[in-house]
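The other protein chains are all here in position, but one chain of the complex has been omitted.
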Amino acid sequence: MSERKDGPSRRKVLKGAAAGLVTAGVAPTILTSSAFGQEYRNKPMGDTVTLGFNVPQTGSYADEGADELRAFQLAVEHLNGEGDGGMLNTMQPKSLGGNGVLGKKVAYVTGDTQTKSDAARASAKRMIEKDGALMISGGSSSGVAVAVQGLCQEMGTIFMAGLTHSNDTTGKDKRRYGFRHFFNAYMSGAALGPVLGQEYGTDRRAYHLTADYTWGWTQEESMRNATEALGWQTAETVKTPVGAGDFSQYITPVLNSGADVLILNHYGRDMVNSLTQAIQFGLRDKQVNGKDFQIVVPLFSRLMAQGAGENIKGILGSANWNWSLQDAGSQAFVKSFGAKYGFPPSMAAHTCYVQTLLYADACERAGTFYPPEVIKALEGWDFDGMGNGPTHYRAADHQCFKDVLVVRGNENPTSQFDLLNVVQQTPRAQVEYDPAIFGGDLGPYEVS
Amino acid sequence: MDAIFLQFLNGLDKGGAYALIALGLTLVFGTLGVVNFAHGALFMLGAFCAVTVRKILTLEMIATDPEKVTAWGTPLEIRTPYVEAWFGDFGSFMVDYSVPFSILLAIPVMLVIGIVMERGLIKHFYRRPHAEQILVTFGLAIVLQEIIKHYFGANPIPQPMPSVVGGAADIGAAMGMDPNVIVYPWWRLIYFAFSVVVIGAVFAFLQFTTFGMVVRAGMADRETVGLIGIDIDKRFTAMFGLAAVVAGMAGVMYTPLLPPDYHLGMDFLVLSFVVVVVGGMGSLPGAVAAGFLLGILQSLASMTEIKAIIPGIDQIIIYLVAVIILLVRPRGLLGRRGVMES
Amino acid sequence: MTTEKDNIVLHVADVHKTFGGLHALSDIDLQIEEGKTHAIIGPNGAGKSTLLNVVVGRLAPTRGAVVFDGQVLTGKQPHEINQVGVARVFQTPEIFPDLTVIQNVMAPAFARRDGSFTLNFFKSIDDETEIREEAEHMLEDVGMTASKDMLAGSLSRGDKRRMELAMCLIQHPRLLLLDEPTAGMSRHDTNTTIDLLKKIKERGMTKVIIEHDMHVVFSLADKISVLAGGRIIAEGTPEEVRNNPKVQEAYLGGAH
Partner (left out) sequence: MNALFSMSRKDVITFVLFAAVVLLMPIWLQPFGAAYPDLMQKFAIFGILAIGFNVLFGLTGYLSFGHAAFLGVGSYTAVWTFKLFSMNPIPALILAVVISGIFALAIGFVSLRRSGIYFSILTLAFAQMSYNLAYSVLTPITNGETGLQLTLDDPRIVDSAFGGVNDGSLPVSNLFGLVDMSGISGFYFCAVFLIIGFFITQRIFASPFGMMLRAIKSNQTRMNYTGFNTRPYTLTAFVISGMFAGLAGGLMAVTDPLAGAERMQWTASGEIVLMTILGGVGTLIGPVVGAWLIKYFENIFSSFNESVLHNLFSFLPDNVESFVVSVTSMFVGEGWHLTLGLIFVLVVTFLPGGMMEGFRRIGSLFNRDGGDKAKPDEPAPAPAPAE
């Protein structure tokens, strides 16, 4: 396959020249031809290809970021043929040979997103402009994912999103250069809904506490749609400030609202705090309308479950992946991760690992690192053996479709990592939707 | 009505926390004239005293089960806490009560931290501009929290309260109303009572001991007190230690409500400054009054009925109140003239 | 008491000032004649500084008004009062410690020339040669040329006072209020200051001076008002006051 679809545009050349000026630092470089040799940004010239891993290293999600970084390192090892190969052994179909990507050794650079859009973009730009990163991956919040994805579209660099759960990432704000393996709020609702119906009945009144920003709203909307479809009523939806810390003033009104389910559309520290505090208010010991009061946390992660401690027990929620899954891919990944680090990977680590492998595989299949070709190789790709069963990367919105886990806080954990029980692996067909419902526009393959 | 009453309870409980945190800050400012941006970090260190105690109490004996293996191929570990193995029921009692126990550790530890901080760093900044005090204490706060992050990670670490007080108290029923209408978590009531006791103790200490009298005189006029031959510096060091202890105890007791992480202090920093300034820089009663006022207003502003009238009011209420109070009362509720206006 | 005369530049009309229940000033009626040096003396706590504070707008009188050259000053901001031509030397020098001596003296000259606010941030201060020269002359007058580039904060107390005086004089105020201008000065400095103030007198500037040092008062004042317990108990030429038995009883008797 040709590496060049069309000749370099004038702007591209100018940019290349400018980049050359920067890299070499001195004016005469402008006259040398090497500056004109790049048909696309950061085309790997030597025998390595550089990937950029952009994760939160400071701030509340630093532990999640650290876990993502471990997964990235593991993925790089496996791609370069070191270690036990992990999911390379289970991935179906597979073009990777454990000898790097397209014969080039995989190297990586890292950066700190600080879970802030500006810092994340600055860090991504550094990896692209200075370190020559060909692909950016990672992240632990939707705001950051959308911001970095937008940047990557402008820069013509592929972005393989890490943990981002908002519908917007592959909906309103979807981009041609952005891909998401993680599930989203809509899928959480679609998977949780039926289970909630089975467990708690169809005659319920739900009270929503929602983090007051875009992810919270999409989560609330998806949960409302899913529960109201069951026949539940929505008693009240209340927005809470992000990082409120103490949620007591939002929890007390729940007590006498006549609601019998509390849905916490919170993530991270907000979730840990609001869940801990809601349970202290005795909500779970309450009887309302003749039924046991229930709390639901639509998005769970094991790391955050650790923060909530005992309080997580028996609480229903959804997850992208959990290390207790028994399929061959998951087991292979858990095995090599656990052997290297001594504990099992989080779902953030899983999605980052898979994303890296998928990108590498797509390059191998496209036969080039040229982003538009790699994008085409990823779009509409079907694969299996990487956890969650057969998976489809939908071309229309770059969202992966796979089984979604409904999980429950483990009542009797056998270890400090055994916090979530998989209640149900909701089949992919049940969580699929029409990409048109969230709008958005992917944009072009070719960027200047 | 019930809703308002409950929000009022919330306000008291929040206000107690705010007042407790602001108290130490204003104490340090009033006595030493130092703007201490590391005060939030002291609160956080207190919280991590509780984490440490619990960590020690739950240190586990690790035996491996040769029969079973983990998903990643290592033998399954069987973990038993030492204290339970050694002390049986008393051991689990200690684990259960780890948070109150932690206060015993927090008092000496925070005292030492406070004194070391003051003697080692802060005392060199008494005569320096406030801007430099801000930079040095902010830097110190970052260093302290990064050290905590290095050892404890960034994730919040849950600290359960003793199981006896784990649930909620039915205050309504106790007051002869319908049961299950006004219920409030025991621990929050305890926290409120605790804050009242600590605030009372600090006031009594300053009011009725010679030490306190000298310090109060020093707050009013440092030079004169120095002139009459009292070594005020030593007492001020002790005051810094006291402020650290108060912040630390507030941190310990707060852990069951808010699983602590290394960043906890920064979240409270801005808030505690707002409380102190609204109360009036250097005024202890002002800080307490402002703490309760802001706590109660914040709780009431979060009611759905009020948010329906003014959307987003709960997001800004604290700052809005601060602006209004400072415009109406130039030096906060109970501030003195000439403090921090240079 | 006295009737309005043509050459009255400052009229403190029936001023009362109470702090809580305390009468700091009662029934003060004071007329200052143009070009004269008017001393206000009295024991500590007599209300002298309070009176000056009322004149310059730092304190609002409880009753009464201050009229300067036909304009009511009461209710005006301090800077407005300065702009109509009233300058003040404080009991503890109020200067700009972080600026150099020459800058300290230039600043008031700008206020005189440009009013209370001008936005002239594109012109270099170096190009303000007129004001700079004027300030240098002023410093020469007070004998501080040598220290003109020192930071004002590092001056001795006496030098600070002299500089503050220069800061006021450069504005050519119609009325200069001096609150104990020689307090804390050595005898030599005091004499220099007296000479300086006499020199200004020749230029015809009206002055109100509060002073403890009778030597200063009697060598400068044209007229003296004696304040005790917030009231004017005597008024007249230095001779008259010196011989007034009430004054001797209330003040001079105690002081000497």
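Note that the chains are named A, B and C in the order they appear, and that numbering of residues resets to 1 at the start of each chain.
Please note the rule applied: contacts are C-beta pairs under 8 Å (C-beta built on N, C-alpha and C of every residue); 3 or more make two chains touch, one makes a residue touch a chain.
In this text the structure is predicted, and so the values were computed from the model without any measurement.
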TODO: Please identify which of the visible chains the hidden chain touches across the whole complex.
DONE: A, B, C
Open item on the list: If I consider the whole complex, including the chain that's not displayed, which of C:7, C:71, C:116 or C:186 touches that chain?
Closed with: C:116
- [ ] From the listed residues A:42, A:58 or A:157, report the one that touches the chain absent from this view.
- [x] A:58
Task: Selected from B:15, B:33 or B:114 as touching the chain missing from the view - done: B:33
TODO: Sort through A:122, A:230 or A:422 and give me the one touching the missing partner chain.
DONE: A:122
TODO: Kindly state which of the options B:12, B:136, B:198 or B:242 is in contact with the chain not pictured.
DONE: B:136
Open item on the list: Suppose we count only contacts with the excluded chain; which residues of chain C make the list?
Closed with: 56, 77-80, 82-83, 87-88, 90, 94-100, 103, 106-108, 110-112, 114-126, 128, 149, 151, 153, 167, 171
Open item on the list: Touching residues of chain A against the unshown chain: what are they?
Closed with: 11, 14-15, 18-19, 21-22, 25-26, 57-58, 62, 65-66, 69, 108-112, 116-119, 121-123, 125-127, 129-131, 142-143, 146-147, 150-151, 153-154, 168, 173, 212-215, 239, 241-242, 441, 443-444, 446-448
Open item on the list: Please output the residues of chain B touching the missing chain, sorted low to high.
Closed with: 33, 35, 121, 124, 127-132, 134-136, 138-143, 145-147, 150, 266, 270, 273-274, 277-278, 281, 311-312, 315-316, 319-320, 322-323, 326-327, 330-332, 338-342
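One rule holds in what follows: only the chains that are shown with their structure count from here on.
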Task: Touching chain A and also chain B, the following chains - done: none
Task: Far-end chain from chain C, centres as C-alpha averages - done: A
- [ ] Find the geometric centre of each of chain A and chain B from their Cα atoms only, then give the gap between the two centres in Å, rounded to an integer.
- [x] 35
Task: Where chain B and chain C are represented by their mean Cα positions, the distance between them in whole Å - done: 52
Open item on the list: Among all residues of chain B, which ones touch two or more of the remaining chains?
Closed with: none
Task: Junction residues of chain C, two or more chains touched - done: none
TODO: Using the touch definition up top, name the residues of chain B that touch chain A in the complex.
DONE: 2-3, 6-7, 9-11, 13-14, 17, 70-74, 76-77, 79, 149, 153-158, 160-161, 166-168, 180-181, 183-185, 187-188, 256-259, 261, 263, 267-268, 298-299, 302-304, 307, 314-315
Task: chain A residues within the chain B interface of the complex - done: 59-63, 66, 212, 236, 238-239, 241, 243, 245-246, 248-250, 252-253, 255-256, 269, 272-273, 276-277, 280-282, 285-286, 303-304, 306-311, 323-324, 331, 334-339, 342, 344, 414-416
